[in-house]
Structure formats: structure tokens, C-alpha cells
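Only one protein chain is missing; all other protein chains are in place.
Chain naming follows the written order as A and B, and within any one chain the residues start at number 1.
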Amino acid sequence: MDQITPKPIKNFKVIGTRPLRPDGIEKVTGKAIYGADLSAPNMLYGLLLRINEPHALIENIDISFAEKLPGVKSIVTFKDFIKINPNNKYNETLENCIANEKILYDGHAVAAVAAINLKVAKKAIKLIDVKFKKLPFVINIEDAMKKDAPIVAQGKKNENIPDGFSENVVQYCSFGHGNLEEGFSESEKIIKRTFKTPSVHQGYIEPHACLASMSNEGKADLWCCTQGHYNVRSICSNIFKIDNSQLKVTASEIGGGFGGKTTVFIEPIALALSLKSGCPVKIVMSREEVFKATGPTVSSLVDVKIGMKKTGKITAAEAIIRYEGGAFPNETYELGAQSAFAAYDLKSVKTEAYNVLTNRPAQAAYRAPGAPQAIYAVESIIDELCQYFNQDPLYVRILNAAHKGTKSSYGPTFDDIGLKATLEAAKNHPHYNTPLKENQGRGVSCGFWFNFGGNTCVSLNINFDGTVGVVEGNPDIGGSRSSISQMAAEELGISLDKVKTIIADTNSLGHNDVTDGSRVTFSVGLATIKAAKAAKNELCKRAAKLWGIDEDAVIWKDGYAYPAGANAGNQEPLSLEDIAKVSSQTGGPIAGHYEVNAENAGVSFGVHLVDVETDNETGHTKILRYTAFQDAGKAIHPSYVEGQMQGGSVQGIGWALNEEYIYNNEGKLQNPGFLDYRIPVASDLPMIDPVILEIPNPGHPYGVRGVGETSIVPPLAAINNAVSRATKIRFSELPLSPPKVLNAILSKQK
Amino acid sequence: MKKLHVNVSVNKNELEFLCNPEDTLLDVLRNDLQLTGTKEGCSTGDCGACSVILDKKLVCSCLVLAAEVDGSEIDTIEGMADDNKLHPLQKKFLEHAALQCGICTPGILVAAKALLEKNLNPTEKEIRYWLAGNLCRCTGYDKIIRAVMDAASEMRNENGSNYS
Partner (left out) sequence: MIFAKPSSEKEAISLLNETSGMTRILSGGTDVLVQMKSGAIEPELIVDIKNIPGIKHIKAVSGGYEIGAAVSGSEFNNYPGLKDFTPGIAEAFDLIGSSQIQGRCTLAGNLCNASPAADTIPALSVSSCFAKIVGPNGFREDLVKNIPTAPGKNSLKKGEFIKSIIIPNRPDYSSDSYIRFTPRSEMDIAVVSAACFITLDKNQLIKDLKISLGAVASTVVHVDGLCDLVMDSKITDELLSKIAMICSSSCKPIDDKRGTIEFRSHVAGVLAKRAMILAHKRAGDKIEKIAR
């Protein structure tokens, strides 16, 4: 696992090492407490009644029989929420949790029960009588956009929607610059194709779970597995019309999220059941519920047109993006439009994007939301153009790559970015130059993600014994407590074992945005470094006091306070521990805080190489070799950076080869389980070789960039290109499942 | 409905519990015996998060009825470390960063232990196929496979001296 460092950056002591993660022992011994692992005295079990219809008007919900069943303690429907707060800001979020007037997708909940055990709850669910009228439904983008399509939801359409579409087309945006017509006329070959990708699910192994307790006085406690407990608080306190301060949300250990746990599904329901019953209520979703009623990603239909000269220079590029994200509006289409051509320095470029409503569950974020679908189409066309001109696909990408100073296709001008270095590392890697055999193909693709910053708040407390507690507010989804501790230790100049990082509940620290957008190591890291700097200032002040000299005459270096120079005196340097031990006599405990709405997260690029072999008699594709290159900025804990690259790659492999939501012609989901929703298993895969490049982000004191999401972007096109080259047939629809590939092979033979 | 009375040994502790006929071993481990280290990911035997050893055989505890296990010996993740000494697999998982979210980790450790008990020198391919029933969505399996190979190697070396 090579590490390439184009520019030398600051010599670190703790950063860049691979310490054991602080929460590791609990997680390998079964002691760590996840969403479903907590119970409370007098606790009830909540269960939701879901209707297996894609679209229906609810006429009546009769709970009277269920209510009478011994052991049933409360039942709620949407009406209960209207009574609490008819004007809540999160009505769409709530309507996705529990249907209001209409059932909008197969598996939409209409009622929930809390009972003394699950057996009773299951019985009660069956006793609820729901009368509904089936409505015409629409599942696919093409159908939903047509003028005469069944309408999923009225009145959601934005004003800027061009004419000619149904009311399901609710959102539109466009980006770009230059003169497309001129650009295309300069080209020597234009290729245009339409690409399709299916809905895929994040597939976290831990189903959603929560434990809620709420009283009539407007006080509530909520324990849940979430990527953002402050967001859960915002949503739920608004729905229940209570003060933020009165709802304490504690994030459990989280068993995977990948964007899918950035919103709420069962939390408001559990709170309502608790409020009505007066008892704590626990809800744990089944796997089927996770697939049917939590958010998969958008499915897509994307037209891409690119013009190229025979030198490999791109002269113009255009994309029309259509995303479908279920029954509610969302912003993913915009991220798709912005990311489509982000990897290239283009004179003339335009992207347009539409969001279309369908009778599917509301989409949720999934690792680089919106980017993989758009970039899949772009990177596939570029590969086809390279083949047409017999040009090296990495050479062509290097030739056109965005760089510092490039005006990006979505507006901003890039600062230091690592795309070219990443492409060159791929081109020079032994993998790229290994010969292939018959029926084998090698695919290449770039990937991009913006990376987020956002609201962040950190407290750093120096204990009397010289140890340090870092308090942050972002659930640790892949080892962030380790990297945050490392940054604190680095900045303070102390050893890592003196630092412990914990994740605060919502009452113990100010607001923190969701763990998403690859923001945590960047933003929480930044705030931690600044909080440590504040603590160092205070440590210097205390040293000054102890020495009886001026505050500005003390400096902090490598974990010690020193007199600033000969004039300041020749006192022995004081360690953090020395100062902490007597801090009670110099003004009390020492702490540092930092609060920020962080900016300049620094975009991230990746390049993937994949070799595949196809079986021409069955259409089966085997992944033979996989190498992922990524600009990580400074890698704080390289093992966890590699882990993000490997995990994202494999999620992308699943997306490219087998994963998809399959609906029947009644609009019902056919594969809501791990047997037929086929995520990759260990025996499907080779090792995934990660190559980290470290091009520092100028927006972070240590040069950190987010690394979590970019890696899911390139696999789609890389595999599409590899299979296309192996079979000599151009594919433009995912997944490349065996029936699809075989069908193309047999059609070509005819 | 009368509950059934079951005697078992769990992690070498003699225990008894009452269960409904339809309760699974996983239900009882998590809800009645408070052994929540065994995770529930699918309850259809497709993810392996609930893996335990039942009478020396690796099983998904979601596909075993609690009533079946009367008189059996069960080993769960909670019994894997010897007092406070981690099993080599547990140690190697930490060293190799073979876990991210950690939800699949208990099941994978239990399954890997069952493999190494019958084959202390598995190939990469054998490990991959043996662990195919344990889904992990975070790691892409790479570091998990390396950790198991490394643990096996360490156990083989210790075997030469004092590991039994």
C-alpha cells in the first residue's frame, strides 16, 4: 500500500500514524452499545403497520379492535401528530415516517402500536383495519415525467420547471459556462448516449432502532442510531412543538449509515407512542422495513453528449440529468448537476437536472449523493471517445483534468486540488501496465466529491491529572474518535494515550451538523485544533502566573510552556501535566472551546482502476484486480483513510454489478432482503489496493480533506468501461447483471 | 400459552430461561440473557451478524429456536476473550483496522474463530468463502481478510510454543 507525497508537509508526531482505535475493545468484545441494544425499565415495544400498496387514498383507519387487545398501551396515526403541531416545518419528513392522506409507496406506514411485548404488538397490528382506495401509480422516471402520468403529489412543483412535463417534475436547475454550439463544432467526434442507474440502498447492517421517552410536560429523552443527533433533535422538537433544550438526544454506537441515517424514520413515532402511553418505547426496524421504508438513493436517467478532438481534447460537454427520489422533493439532482463534469477543465459545458416524484420510498443520502449517477454517464462517454480515437484513457483525462485555477463546471474556481497527481499515480502504477488476457478488460474512471464543512462545536477539557477530554458532537461512523484524538494530541504536543474523545448528547454541547459530506475529520478536526490552541493560550497564562511574568512572555512548544526568550527569565519549562496539576491554584480548571461554521473543506478527487473477466456464455463478471487512488489531503489515520477507499469501492462494485431495487408491475418491491438485494460478499472480491495521495487542503491547519465519499463514485464507470472493453459491447445501464450482459452478447452474435 | 423451560451453558455459565415456542435463540440471547453483543441484522440467515457457536457448530442464532437448545453449549462474542486477554483474532482486528462501524464484527469474529479451530492455515480464498455469510458494508472485507490471515499466522506460531 504505497503512499505518495508530492509535496513535503509539516512533520507530525501523531498525525499519520496508525494507533488502535479508542472504541475498539468494546467493539471486538460485544460490549459496544448500538441502537437496538439499550432497554429501559417498564419499556414497551413499538411496531408499525405498513401497507403493501404503491399508491392509495386512505379512507379510514379503525384502531378500536386493536386498542382493546390486552397489553396494547398506545396506538398512533398521522392524526395524533396533527393534534400536537399542525404547522410543523418537517411535514414531509413526518409524512414519510407515517402516511397522512395517501399511501405513497409500497411499505408506507399508516399506524403504530406500543405493547408490552412484540408478540402482542404483532397481534395488534393485524387488528387495525385500514380502508383505502387504490390509485394509479408510477415507478419509473420516464413514465413519471410524461404529461399524462399519475400524479404522486400535488402542489410540489417549483416555478422554474420548463413546460411539457407532468406535475411529478418538481425541481429543475442548470449550471455551466461557455458556448456549447461553438464547442461542439470544434470537435472531431461527438458521442451522445442515455444512461440508466437503479435505486440502490446504503445497506448498513444495523437496522434503524431507537428508544424514546416523552412526558406530557414536554420533556423527552431519545436514544437512537443516527448520523446526526442534533438534526434528530431539530426535527423532533419541531414536530412535537417543544424547546430544543427539552429533548435530549443521545447517539448510540452506529452500525453503518452511509448517508441513510441522516434523517428520521421511527424516532417521531416512538416519541408519540411514549407520549401517549407514558412509558419508554423501543422500535427496531426489520430488514424488510429498512429496504421498503428507508431511503435508497435516487435512480437516474442521464443523457450525456461530449465532443472531442482526435488529440483527446474535450471541446464541449453537456448533460441532462433526471433523478427520481421517491414521493418527496429532495436536493440530490442539484448535486448531480454540479458534480457531473467537475473533474474537467472545460471551455464550454452545461448541465441541466430535473427531480421527478414517483411512488417509491423517499430517497436518502448515500455516500456522495447524486455524484455517482452523473459521473457514471460522463466517464463512460469519455472512455468510448478514447476508444474511438485510440487514445490512452488516463492520458486523455490528464490532458483535460481540472487544476488549480480551473473554473469548475458548477461555478467556483478550484484551489489546490490533487486530480492530476492522482491520475499520474494511476498511470504509473504497475496495475495499469499489466497485460490482460482474453475476455478481460480494464476500466478507468475519475470520481469527485465536494466535501462539506458546516456547524461544528468542540470542547477540550484539561483534567487535573494532565489528561485531556475532547467533547465533540458527531457520531463516529468509521473511526473519527481516533483521528480527532490524534489531532488534539498533535496540537497539544502530548502523547495520544492522554487524550480521550467522546461524543456528547445534544444537551452537553452546542449544535453540530450531521456526520455527512465527509465533514467530520475536516470540521471537527479543525475545531479540535482551534480548541487546543485556546487551551494552550490558557496554559501559557497559567505558566506566566506561576512564574510571575507577563502572559505574552510565555510560548508553547512540543507540549511544554517555555519562557519566550532570555528576557523572560530562565525558568524550567512546564509540561501540560505540571500546569494542570496546580491549575486549581492558578484560576481553576483549564479548557478550550471552539465554535465554527466551517468553510473551505476542499474538494476531493479519486481515480480507480479495475480489471474484470466476463464469462461470454453466462454474462457473469468477475472482479480480478482493483486499485483505488485518492487525494486525501493529509491522512490523519491512514488505515481508516484506506478503509474508506476500500469500503466505498466495494459499495460501488455492488452498484455496478448486482444491486438494484426490483419492482413488479404492481409497484411492489420484489427484493427487500439481503438474499435478493445482492450486496457483495467476501468471496466475490479481490483485495482492494488503496493508494493515498496527500495534497494538502489549504483550508485546514493540517491539510485535511474529507475522504469518505469520493470512493463510491468511480467504480460505476470503471466497471462499465472494463466490461465494455472485455465484451467489445458498450453498456449504458446498471447493474451489469448477468442477464443484461448475456443478452447483449447473444444479440451481437446473431 | 405455557412457556418452555430450557437449560443451557452459555460461555461456560450454566443458565436457564423460559421462552415461547416461536422465540429464536437470538431473541433469548439479546432480550432475556442481555447478551447484546450478538447482533440482529436481518433475521433470515443472510447477514451473519447473529453468528454463535452451538455445540461446536457455527450457526445463525436467528435460525435456531430457543426451545431447541436445551442441554446445549453456546459460545457468543462475550465469551471470546479469556478474562481480559483478547483472542488473537480480536487483537488483529484492532491492529488491522478491520472494523469501521463494528456492527458485523462480533459475528465475523465468531465465524472466523470457528474457521481457525478447524483450519489454522486457511488460504485467502478459504477465508473469503468461509466468511461469505457475514456481510460487512463498511470495509470491503480487505482488512478483515488480512486480520484473519495474520491472526492465523500468529496462532500457528504460538501453537509451536504454548497455544492450545
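Quick note on the criterion: contacts are C-beta pairs under 8 Å (C-beta built on N, C-alpha and C of every residue); 3 or more make two chains touch, one makes a residue touch a chain.
Worth saying up front: this structure is predicted, and the values here are computed from it rather than measured.
Q: Consider the whole complex, including the chain that is not shown, and state which of B:62, B:77 or B:104 touches that chain.
A: B:62
Q: Of the residues B:77, B:97, B:114 or B:138, which one touches the chain left out of the display?
A: If we include the chain that is not displayed, B:114 is the one touching it.
Q: For chain B, which residues touch the unseen chain?
A: 1, 4, 21-22, 24, 43-46, 48, 51, 54, 57-60, 62-65, 67-68, 70, 111, 114-115, 129-134
Q: Which positions on chain A touch the chain that was left off?
A: Residue positions of chain A that touch the missing chain: 288, 617-620, 657-658, 662, 670-671, 674-676, 678, 680-681, 683-684, 737-739, 742-743, 746.
One rule holds in what follows: only the chains that are shown with their structure count from here on.
Q: Rounded to a whole Å, what is the gap between the Cα centroids of chain A and chain B?
A: 29
Q: Would you pull the chain B residues touching chain A in the complex into a rising list?
A: 20, 30-31, 35-44, 46-47, 49, 76-78, 80-81, 86, 90, 93-97, 99-106, 109, 125, 127-129, 131-146
Q: Show me the residue ranges of chain A that touch chain B in the complex, using the header's touch definition.
A: Going through chain A, the ones touching chain B are 18, 20-21, 23-25, 27-34, 36-37, 39, 119, 202-207, 253-258, 284, 286-287, 477-479, 637, 639-640, 642-643, 646-651, 673-675, 679-683, 685, 687-688.
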